[in-house]
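All protein chains but one are shown at their positions in the complex.
Labels for the chains are A, B, C and D, by order of writing; each one numbers its residues from 1.
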Amino acid sequence: MLSIKNLGVYHGYVQAINNLSLEAKEGELLVILGANGAGKSTLLGTIAGLYRPSAGEIIFRNNSIAGQKPDQVVKQGISLVPEKREIFSSLSVLDNLMLGAFHRYRKDKSELMNDVKEIMELFPALKGRERDQAGSLSGGLQQMLAIGRGLMSRPTLLMLDEPSIGLAPLVVREIMSILVQLKKKGVTIILVEQNTKSALKVADSVLVMERGGITHSGSSSDVIADSLIQEAYLGKAHTN
Amino acid sequence: MHLKNHKGLILLLFLLVIPLKLDSNYLYSTLVIIAIYSIVVQGLGILMGYAGQVSFGHAAFFGLGGYTAAILTTRFHWPTLLALLAAAILPGIIAAIIGRQTLKLRELYLALATLGFGILVHIIFNEGGELTGGPSGMSGIPNLTIGTISFDNDQKFYLLVWFMLLIILVGIYNLVHSRTGRALCSIRESEYAAENAGVDCARLKLQAFIFSALLAGLAGGLYTFYVTFISPSPFSFHTSVQFVLMAVIGGLGTFWGPLLGAVVVVSLNELLREIVPLLIPGAGGEYQIIIYGIILVGLMIFQPKGLSSIGRYFRQPPKKELKPEG
Amino acid sequence: MGEQLLQLLLTGLTLGSIYSIIALTLVTTFNVTGILNLAQGEFVVIGALIAVSLQGTGMPMAAVFLVSVILVGILGGLLERLTINRARGASSLGMLIITIGLSISLRGLALLIWGTDTYSLPAFSQGGSIMIGGAALNPQSIWIFSLVAVTLAGLYGFFEHTFWGKAVKASVYNQTGARLQGINLNTISLLAFVSAGGLGAAAGVSIGPITMVTYDMGFMLGVKGFVAAAIGGLSNVGGAVIGGILLGILESFSSGLISSGLKDAISIIILLGVLLIRPEGIIGAIRERKI
Amino acid sequence: DVKSTTASANEPYKIGAVLDISGNSSSLGVPERDTLLMMVEKLNSEGGINGHPVDLTIMDNKSDETESVLAVKTLIEKGSLAILGASSSGTSMAMIKTVESEKVPMISLAAASSIVEPTSDRKWVFKTAQSDIVMISKIISYLKKNNLNKIAFLYMNNSYGDNGKKALTAAVKNSGISIVAEEKFDANDKDMTPQLSKVKASEAQVVIVWAIPPSASILTKNFKDVGLTIPLIHSHGVGNQKFIELAQGAADDTLLPIGKLSVAQQIPDNDPQKKVLESYIADYAKKYNSEPNSFGGYAWDAFNLLVSALEKAGPDREAIRGELEKTQGFVGISGVFNMSPEDHNGLKEDSAVLVKVDQGKWKLIE
């Protein structure tokens, strides 16, 4: 469903993505690992249309979306939960969630309200805070809101950039199981995670990025078995 | 930034500019005006570019300096040098008084408060009756005299203001490359984090505000002694906007920005006055204004970080630049 | 005395209606793009001047109004495409400078086309001033108020009660976030400037009969509108109207009862007071938590 | 001067003008520029001054004092023999230091008497606009004749209004006339009802206003609106048709002192200025298809005063100054000029007349 070929992206003079190619199948949960600065966020941002690639192709369901603007990309069913959350801190929690559904907004709000209710079930900590300013939430609650907002757009391709940041262990597990459920419903998911252990538990396949390119790829069991990767991305505690 | 070079550059500027021998009083006076404005913008550059506090009221400090010098010399017959000193100090004191409260405001609200202050001071100049000469202003201001030297012609005045400007440049160079300069920047970037590093933000912002008011006042005093006539009109909101313009056009938070901004804005005006009639015969001031506005807009579009960032192009390899989508 | 006070109140309302309509246009752009448009006063003036020229051709006033609104709306859009839209890299201060540059150029253009003459525009309705308890009210100010009311209702409805309005506000708070939800900032910014131009022209044509029109009056109008908007909180349409009326009444009473030379000083002092006590204006947004 | 005699006979005489063409005082500067352009074209087509064409450079100071200084310096540098301008008091005042120290004659087009006084410090500075006192004496004699001795004075809060106020205050001292209300307003003000309602509450018998349009016109409209019926006297600042137009009918019955330009047809044929005025009006109408105003008149006077000085003195700044100071009986638009070392304006009370607006037209009333 998503296929990227020979992608190159610059930040100013820095080449953040270099000749990168990847494939994601329908209903797959793809985990991307990589050290700080490997270019993971840049990759997701480029797919979402935030950055314009200098080379290469991004094909989503037979459409070339490279260089399209975010609003066009979103309309095709791609949603990104960004690294820095980017919530609307002066708007209420509810408005934030509703805006997540901006591109599928209709006069009839009942369907959206239903979806909001579902999100509240997923994140009980947000319950009762619908009218609060999003900016007054704690860091973790904001992260939940950002994920919730991403889900509100009912994407067919959901990209999450380190969603576990700032979340309590219980909640991280909760999110991972949500992802598995979504995947079962046919949503394709690209998950960038540093919380490797949790991510690998749910991954179908794994990519490892280094310096803007992909150095390893395989199924999650392959990767867990690879001792080099283990050392680099799972830490010695895991090896022991 | 390659900081080491800058001191050398200032020295070079010093050697080049100070002994400049021109046989044109016009050029001298253009350079005098550039230096006077540049002194104001140096202070404003510290306040806006480093501490990140916008002021739309610096014409008021400029004017307060000007009027202090004018009133002290004509009404109270102070020696001119002393009056010039007072012209710097009084705006500083006023900045200290109003700054504490005002600087609590953020961004546009601060801009607005300083704008209000500027308008208020302008009204005071107009309503000052005998003391300020009201809207008609005051004439008969003596020439500046230091010791036995009277700065009574363009060339002498030019030497004086550029000498002062260069001293200020060296001082500002030191300032921005000290812990104080860094602390000012950190206030601009995040007050929470700056406080947490031990910076007393309120106090440092106030110091920067006072400093900029002192420089504006000094420049105002110099202006008065140069023109020897003063009226409220050069100290209106319009002038405050011009100062901000110079600071931004030159490049905020850069060392050469303020000087560059003053040079470009003043000489653009002068050049347009010369060139426009050549390009469009019989053209009046209208075309000058239109073109001036267009150039300003163009500069901000193509050089949003100010002119002094042009240097960047020479230091780094030109590669394809990534443009955020609009 | 009673009559004088009533007169001052009515005058204040007239002035207030003028300031309100300009404050409203400023707030609209600010709300939508986060840009403080210092060229707004020029839109007002050019709208009025176009109306002067059109009116000279014998066109009926309603058509004059409409055509100048459309023309200046187009001008606003055009300028947005040519400048604001191309300056995505500029800081908010840089944007401010761009609008300053625009206002300078537009003023020059107005000077070139219409010269330094002062023009007057006919009032929308015939007849002299309306006498209320011995005090006179300019009938044109009722028209201006109607315009303010309609605009206010429209904008308020839009910002507070439509989904698009929310989206537009969101885009000011967080551009990246808004773009990721599929909100097209490009279009929003264009629409903002088109409506700023159109509204500006509407304001110009309706205040013209009272204020007369000179090519260079936009600057002062802009500053007054800015002050009014700030009293109301800069991003709040209702606040802009309240701020405008307050400013008008303050000016009228302070020049009628205290000193006309000090009336600007008095309104500025009030503004500073409001700012220091309530930095977000009389009706302002709540501060967000940053850490 | 040796050099100038060896130079070719038709070498142009350079003259500079600094005018407030844009900015606050542009309504002054623009008609002045138009007049100067017209005059220089005419002069050169008629063969110039003793065979020398005039090379006039006009600079816009944008109504800004600092720019005025820079502009006058370039002009002097470029060899201007004399400077015309600036249009307003502030911009003129800012130029004085330069012309005094560079020893270049300057003829200002602004009214403030401080531009040419004290003459000990203004050796090189002249001006063509009547000083306010000339106009005010006209008004005072009218008040005395009609036994009006309680006046309300309203003025614009800028140097025009301020100078008017100073002159009036000085003139009414010991004259039995008292100012019972004094109010000012800003040039940008859109409504003067508050000030007028104060006047209404006072016991004033007449209102004197020192302002220019559009605020003067707005005030005149407001005057009717608040129901004031006492006489309204304006200053010469409203002396053009625009004022009447903008006041939309409210200007009728307003009185004002004014130069003779606006009532050129009505002044008696034996008035020495009559011919000059009519020819200026005709020339201006021919070139610009509109009526000239008194600001243009100041420029006309300044230009012709300079031309006649140049005719006698040749291209020598010192000599030009001397000739200007010796001007006697020069018939201009603003009046008949008689300069002296003590008087660098040279206009007396007879240069103004009192007029009344009558059905939208100026009417001479004496």
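Basically, a residue touches a chain if its C-beta (ideal position, glycine included) is under 8 Å from a C-beta of that chain, and two chains touch if they have at least 3 such contacts.
In this text, contacts and distances are computed from a predicted model.
Asker: For the chain that is missing from this picture, which UniProt protein name fits: "Dihydroorotate dehydrogenase", "Cytochrome c-type biogenesis protein CcmE", "Amino acid/amide ABC transporter ATP-binding protein 1, HAAT family" or "Phosphate-import permease protein PhnE"?
Answerer: The correct option from "Dihydroorotate dehydrogenase", "Cytochrome c-type biogenesis protein CcmE", "Amino acid/amide ABC transporter ATP-binding protein 1, HAAT family" or "Phosphate-import permease protein PhnE" is "Amino acid/amide ABC transporter ATP-binding protein 1, HAAT family", the UniProt name of the unshown chain.
Asker: Looking at A:S138, A:Q181 or A:S219, which residue reaches the missing chain?
Answerer: Only one of A:S138, A:Q181 or A:S219 touches the chain omitted from view, namely A:S138.
Asker: Have a look at A:S41, A:Q68, A:S90 or A:S205 and name the one touching the chain we're not showing.
Answerer: Once the missing chain is taken into account, the touching residue is A:S41.
Asker: Tell me which stretches of chain B touch the chain missing from the display.
Answerer: 170-172, 174-175, 177-183, 185-186, 189-190, 192-201, 204, 207-208, 211, 253
Asker: Touching the hidden chain in the full complex, which residues of chain A are there? Just list them.
Answerer: These residues of chain A touch the chain that is not shown: 11-12, 14, 33-38, 41, 83-84, 125, 136-141, 143-144, 162, 165-173, 194-197, 231-238.
Definition applied: only the chains that are shown with their structure count from here on.
Asker: Compute the centre of every chain as the mean of its C-alpha atoms, then state which one is farthest from the centre of chain B.
Answerer: Relative to chain B, the chain whose C-alpha centre sits farthest away is A.
Asker: Hey, how far is the Cα centre of chain B from the one of chain C, in Å?
Answerer: Roughly 31 Å, centre to centre.
Asker: Chain B: which residues touch two or more other chains?
Answerer: 126, 285-286, 288-289, 323-325 - these are the residues of chain B that touch more than one other chain.
Asker: What residues in chain A touch two or more of the other chains?
Answerer: 49-50, 69-70
Asker: For a test of understanding, state which residues of chain A touch chain C in their complex under the given definition.
Answerer: Per the touch definition, chain A meets chain C at residues 48-50, 69-71, 74-75, 79-80, 82, 86-91, 95, 98-100, 102-103, 105, 133, 135-136, 149, 153.
Asker: Along chain D, where are the residues that touch chain C in the complex?
Answerer: 22-24, 26-27, 29-30, 157, 183-186, 188, 190-191, 193-195, 197-198, 200-201, 213-214, 217-218, 225-227, 242, 245-246, 248
Asker: Inside the complex, what are the residues of chain C that reach chain A?
Answerer: Counting only chain C, the residues touching chain A are 163, 166-167, 169-170, 173-174, 176-184, 186, 285-286, 288-290.
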